[in-house]
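All protein chains but one are shown at their positions in the complex.
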Amino acid sequence: MTQGIPLNFFLIISTLMFFIGIFGFLTRRNLITMLMSIELILNAVNINFVVFNKYLYPQQLHGLFFSLIIIAVAAAEAAVAIAIIINIYRNFKSIDVDNVDEMKY
Amino acid sequence: MFYFLAAMVIVFSILTVTSRKVLRAATYLLFVLIATAAIYFLLEYTFLAAVQLTVYAGGIVVLIIFSILLTSRLSEKAPVASVRQQILSALAAGAGAVLTLLTILKYGFPQESVASEPTSAVQIGNALTSYNRDGFALAFEVISVLLLAAMIGAIVVARREKLKEEESNKEL
Partner (left out) sequence: MVNYAYTLLIPLIPLAVFLFLGLTGHKYKPIVSGIIGTLGLGIGAILSYATAISYFFVNHVDGTKLESIKAFEIPWLHITENLTISLGSLIDPISVMMLVVITTVSLMVHIYSIGYMKGEKGYHRFFAFLSLFTFSMLGLVMATNIFQMYIFWELVGLSSYLLIGFYYTKPSAVAASKKAFIVTRFADLGFLIGILMLSFFTQTFDFQTLTNPNGPAIANNYGTGFMGLSLITWALLFIFMGGAGKSAMFPLHIWLPDAMEGPTPVSALIHAATMVVAGVYLVARLFPVYALTGGDALHVVAWVGGFSSLFAAVIACTQTDIKRVLAYSTMSQIGYMMLALGVSGYGGHDGLGFMAANFHLFTHAMFKALLFLGAGAVIHAVHSNEMGDMGGLRKYLPITHITFLIACLTIAGVPPFSGFWSKDEILVAAWHHDKVLFIIEFLVAGLTAFYMFRLYYNIFWNKDTHYHHTPHESPLVMTIPLMILAFGAVVSGFLPFHKMVTSDGMAIESHIDFAVAIPSVLIGLIGIAVATVMYRKPGSLPDKIAGTFKNFYKWAYHKFYMDEVYLFVTKKIIFRYISAPLAWFDRHVVDASMNGIANTVDATSKSVRGFQSGRIQQYGYVFVVGAILLVLLFIYIF
């Protein structure tokens, strides 16, 4: 199904996705959209793992499992992050990241 | 097919991080995730694609949407960072992207994928629970512990307020 598509193309997609995620992380002021940006970043990494597994080591499953585990970690991370966000919302009545600066100097 | 998916991923990613409405951004994220799952299908990793769909598209996005509903007013537009911050971030991200792409293109990756048998779920199941040289039992165990910890942590963090209330009720 992937005949004629070079490895580079996948990598380019994932790179762009990754840096779009970073851009989102740096610019969005809402904690939830920041979290979504992080999901984008993780997704980009996942694509990389899977593609490398497919193109370079098709006999092995390491990349696949890495992706699986990253998905699990992402799920865990999302759960905890959302718990924290909800808690922050309760305490600050806001999820704007600039308001949450209690810990500064 | 691939090019369609690639365009979808890029366009919806950009929309995700630029949309002014949070709920819409979440929807775009959902599309990105589904497109990624499609790429996995394309690569013949059907199990991974299924997991991607269920966990990411089905689980995390729903979680995010719930939290959005809990914490934001839908009609409200998300506040936007200052122009200066946007430009700086775009520059940094762009520079990073250019740098990475240059590196990738400079490096001679193989053009064609080697034809191989699609990986079956049975194979994955065996590898996941085997503790041989090619098994991933340890990682499996570790991730299960991590999930447990995350679950407990999430509950504790989210419930703290309630516990305090109960304590103060007891004191009263």
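Residue numbering begins at 1 within each chain, and the chains themselves are lettered A and B in the order written.
Assume a residue touches a chain if its C-beta (ideal position, glycine included) is under 8 Å from a C-beta of that chain, and two chains touch if they have at least 3 such contacts.
Since we're looking at a predicted model, the values are computed, not measured.
Contacts of the undisplayed chain with the visible chains, over the whole complex, involve A, B.
Screening B:19, B:36 or B:89 against the full complex identifies B:89 as the residue touching the chain left out. Within the set A:26, A:51, A:64 or A:95, the residue that contacts the chain not displayed is A:26. Only one residue from B:54, B:103, B:130 or B:144 touches the chain missing from this view: B:103. Summarising the interface, subunit A meets the missing chain with residues 22, 25-27, 29, 34, 97-98, 100-105. For subunit B, the residues in touch with the chain missing from this view are 81, 85, 88-89, 92-93, 95-96, 99-100, 103.
The rule we apply is simple: only the chains that are shown with their structure count from here on.
Considering their complex, residues 1-13, 15-24, 26-30, 32-33, 35-37, 39-40, 43, 46-47, 50-51, 54-56, 58-61, 64-65, 67-69, 71-80, 82-87, 89-90, 95-96 of subunit A touch subunit B.
Subunit B makes touch with subunit A in their complex at residues 1-2, 6, 9-10, 13-14, 16-18, 22, 25-26, 29, 32-33, 36, 39-40, 42-45, 47-48, 51-52, 55-56, 59-60, 63-64, 66-68, 70-72, 78-81, 85-86, 88-90, 92-94, 96-97, 100-101, 104-105, 109-114, 116, 119, 123-124, 127-128, 134, 136, 139, 143, 146-147, 149-151, 153-155, 157-158, 160-161.
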